[in-house]
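Left out: one protein chain. Kept in place: all the others.
By written order: A, B and C. Residues from 1 in each chain.
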Amino acid sequence: MGSSFGKIFTISTFGESHGAALGVVIDGCLPNIEVDFDLIQRDLQRRKPGQSKLSSPRQEAEDVDILSGVFEGKTLGTPITLLVKNTDVKSADYTPIKDIYRPSHADFTYDAKYGIRDYRGGGRQSARETVARVLAGSFAKMILNKLGIHIQAYVSQIHTIQVSKSYLELDLAQTESNLVRCPDSETAAKMEEAILKAKAEGDSLGGIISCVVKGLPVGLGEPVFDKLHADLGKAMLSINAVKGFDIGSGFESVLRKGSELNDSFTIENHSVRTKTNHSGGVQGGISNGEDIYFRVAFKPVASIKSEQESITKQLDNVKFSIDGRHDSCVVPRAVPIVEAMAALVIVDHYLRNASYKMQAFS
Amino acid sequence: MGSSFGKIFTISTFGESHGAALGVVIDGCLPNIEVDFDLIQRDLQRRKPGQSKLSSPRQEAEDVDILSGVFEGKTLGTPITLLVKNTDVKSADYTPIKDIYRPSHADFTYDAKYGIRDYRGGGRQSARETVARVLAGSFAKMILNKLGIHIQAYVSQIHTIQVSKSYLELDLAQTESNLVRCPDSETAAKMEEAILKAKAEGDSLGGIISCVVKGLPVGLGEPVFDKLHADLGKAMLSINAVKGFDIGSGFESVLRKGSELNDSFTIENHSVRTKTNHSGGVQGGISNGEDIYFRVAFKPVASIKSEQESITKQLDNVKFSIDGRHDSCVVPRAVPIVEAMAALVIVDHYLRNASYKMQAFS
Amino acid sequence: MGSSFGKIFTISTFGESHGAALGVVIDGCLPNIEVDFDLIQRDLQRRKPGQSKLSSPRQEAEDVDILSGVFEGKTLGTPITLLVKNTDVKSADYTPIKDIYRPSHADFTYDAKYGIRDYRGGGRQSARETVARVLAGSFAKMILNKLGIHIQAYVSQIHTIQVSKSYLELDLAQTESNLVRCPDSETAAKMEEAILKAKAEGDSLGGIISCVVKGLPVGLGEPVFDKLHADLGKAMLSINAVKGFDIGSGFESVLRKGSELNDSFTIENHSVRTKTNHSGGVQGGISNGEDIYFRVAFKPVASIKSEQESITKQLDNVKFSIDGRHDSCVVPRAVPIVEAMAALVIVDHYLRNASYKMQAFS
Partner (left out) sequence: MGSSFGKIFTISTFGESHGAALGVVIDGCLPNIEVDFDLIQRDLQRRKPGQSKLSSPRQEAEDVDILSGVFEGKTLGTPITLLVKNTDVKSADYTPIKDIYRPSHADFTYDAKYGIRDYRGGGRQSARETVARVLAGSFAKMILNKLGIHIQAYVSQIHTIQVSKSYLELDLAQTESNLVRCPDSETAAKMEEAILKAKAEGDSLGGIISCVVKGLPVGLGEPVFDKLHADLGKAMLSINAVKGFDIGSGFESVLRKGSELNDSFTIENHSVRTKTNHSGGVQGGISNGEDIYFRVAFKPVASIKSEQESITKQLDNVKFSIDGRHDSCVVPRAVPIVEAMAALVIVDHYLRNASYKMQAFS
């Protein structure tokens, strides 16, 4: 259970890190969408390990097979199945730690829950699963592109190094201009340095990804439980290593008073706007037409090279170190994952909102 | 759409603030649970407006009608319907602002989405809806109590005033000993002062509620999308005025390195434990048997007495001030709401996990 | 579990036969629909016991309380809660049979499943639950009426007495002109006679309800599992006492060859039509614009006056007879229930189909 997401635009991901393949079935995608193969490849490349000196050396070819739902370059409205085979798997690397419960990994909890576990490369708990999310997200983006809705995530903090400017002061188009995916080049350089230092030390670093959604129409999000930001929060918290989420002024808003934080309405070009946007584009769980922006906190990844203490499945104490090919900092690679999950939430709410837009009732 | 929550233990809330009644239908509650009427009343009282000088003077009798699902004091396993009638509603108070889009409220987004809105007391967008969550949560707690799972939330920050100690250093049993529901009495006094000051100024304050869950068995939570903390996050973010959520070391974990943050496993009394608990009791989205703790950030409520600028439905500019009976700080009253939502998520995951525990397969 | 139905237009019913009330929460109804109070009352009256000499003498006032989701006579788009209080309950009637497992009732299965049971009037297993379906169905009908979609069910068979004509040869407007709701008055008279005879004998009769849906647009229904007729089938089979369902030529189609049964396409007034309609308006699970027609088989109700043998909860053999106020034949009263369930399925599929109709993509 738990491998499906979305109500109308529904995805079901599958696959273990060192199994035959990873993939996703998308049910509920609109028909007649031209498949943007470049977009698929671009996002896959951004998520891919081994893309730079900053990331894991695991080489994943990431050739995508489209098994269903696409005909003559267009979506059919039927389930779309996307598959990435697992290659360059070095499962033997994992044999020594097959019985070890690695600290802050899900080895123990999977064993306790299921009584069985594919220990190779972390099995289903591996962040390799997110390749399926990026694939699905690229189809969501194809729809959003047609609607003029654009999502851009970027790294705003690595360890103690943070971008001091708000997203409004940054040129987000610069995000891809450096390896850490931070649009502020000076800060990016410091982040890169920090990551390489941690790598040299056999340690790992976390960070924060900020994400901005522009062009959203008014009215997306359902009241009460399925608030737009509640679904965004769940989507982000479901990504491996994420420990926190906030939207708009978020945790910061605690430090302000109501009189300082309220977003007054005003009229601009005959449409309703707010003078400020502390709300982050969502009021009462429903989009108000302003930019949505939110933050996602990633802890440092648990796989580190330094020696650690833990126990085995047989309840013996052990000392061990992990020799697998791991990132010292996954945050730059998580940028397209955050975008993908945001795209999935938004396209799903866009389609959920369709019923209110039916012509017969307007 | 959007007024239901949960997969097995499912709740559907209904009701507008000044409509006939608010309530909830719980489908999927276990049968044969003795109804703890005191627990229901206690949590209702904790959420109730008008309970102290700190909160809104609206008097809600909060008599609960149980319309179905309970027979001779026990749950039947059929849908349980709980109803609280709306009394002491002063809808006339709202006539002057009926066409005004109050800043940072959902007046505009509801109008844009639905083309119709019950303006009295905020209608469905009102936090009065949370009375239904507290009612449902009390049934979830009845089950959790039998399982030895206990949830305790408390106020850890109001505006700039925060509890400096971790929950482990606090006596959480003291939470109810003061009006702000902060277990640290000295900090509580300062918080109370700050709230009264904001009230006098016609302003409002936000804060942070921390929540601790003890006694959770290992294995709750589903991998990938329905991670335990992802569902907790969604639950919390769906509460009115919440703008952020983090679990375990949360946003703080960004500032640590992997080597500092990893929770090593160890053996204690023949069971698997972790030496530290930066993970917050969840690894890979599944409970590991340690305490779960998380934070929920509430912005200051948008309803303030001071004069504000905004626009009307007819797109005219207006200045106005809100005369309704509002809290200057809802955070103390939100403590039982946070607990209720946590209880709902946990009991639902407990029941989802039941299939893995079937005797025929163990 | 199991008391909810629908994906977008979702209903949750609640209530025990002799509990405080029965009711339903509708989540996902379109906003701005004018509430047709007459329609609600008319359908309630048609389902009501005690409406004629043919039905149970239980008097149910059936005053409906609308607790939420309606404002100034229109739907708000928020959950609509409808309540009917239980009055004229004679629970004492049931005390003698409180421990008896009545043949072909769900006393035993409820006890086995839940370990507890409200024996009064059958509790949750009672067909009184269908009052909630009729209430919800009337809101579905309000939407369908605006769309020009009309549903008409009628009694086509009671015991061995059947209407020999197809629905095309009948004047369905005559359905309400007699007590059995059979549009063929001659057959109706025989059916009435048969029911009164069974009543006199302390026995019960079953029958078949036929249902016709006119005006459905092309394209409703989802391929594979959520085929329109599969969802209709589930809806009908969920009604108390229903044992069979077929659509179009149904079971009869087994006796025909492909060449006899295929519905050839043709053009009529520039639109695609079929020359025959053996398919019953659905092809590949999707509506083709022709009339939908289907049959629902009701077994004779299990509550009969004649003495029967059975066992008690304590596993003793007993002879007993049921003195409650029961119908000898519920089929006439089930006509609005069949219509209500059909309306719920169709409006739900209409809203599910909305996403494909979005202007941005046409």
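We take it that a contact is a pair of C-beta atoms (placed from the backbone, for glycine too) under 8 Å apart; a residue touches a chain by one contact, two chains touch by 3 or more.
All values reported here derive from a predicted model rather than from experimental measurement.
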> Out of A:G69, A:P183 or A:G207, which is the one that touches the chain we can't see?
Replying inline: A:G69
> Looking at the whole complex, which of C:V35, C:L67, C:V131 or C:I208 touches the chain that is not displayed?
Replying inline: C:I208
>> Please output the residues of chain C touching the missing chain, sorted low to high.
In response: 1-5, 13, 101, 103-106, 108-110, 112-114, 124-125, 129, 157, 159-160, 198, 203-208, 218-219, 221-227, 229-231, 233-238, 240, 243-251, 253-259, 261-267, 270, 272, 274, 278-280, 283-288, 297-304, 306, 308-311, 315, 317, 352-353, 356
>> If the hidden chain were put back, which residues of chain B would touch it?
In response: 7-8, 28, 30-33, 77-78, 146-147, 223, 351-352, 354-361
>> Applying the definition given at the start, please give the residues of chain A touching the unseen chain.
In response: 1-4, 8, 10, 12-16, 19-23, 25, 27-28, 31-32, 65-69, 71, 74-81, 83, 113-118, 123-124
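We take it that only the chains that are shown with their structure count from here on.
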> How many angstrom between the C-alpha centroids of chain C and chain A?
Replying inline: 45
>> Could you work out how far the Cα centre of chain B sits from that of chain C, in whole Å?
In response: 39
>> On a C-alpha centroid basis, what's the spacing between chain A and chain B, in Å?
In response: 26
> Could you say which residues in chain A touch two or more other chains, in rising order?
Replying inline: 223, 352, 356
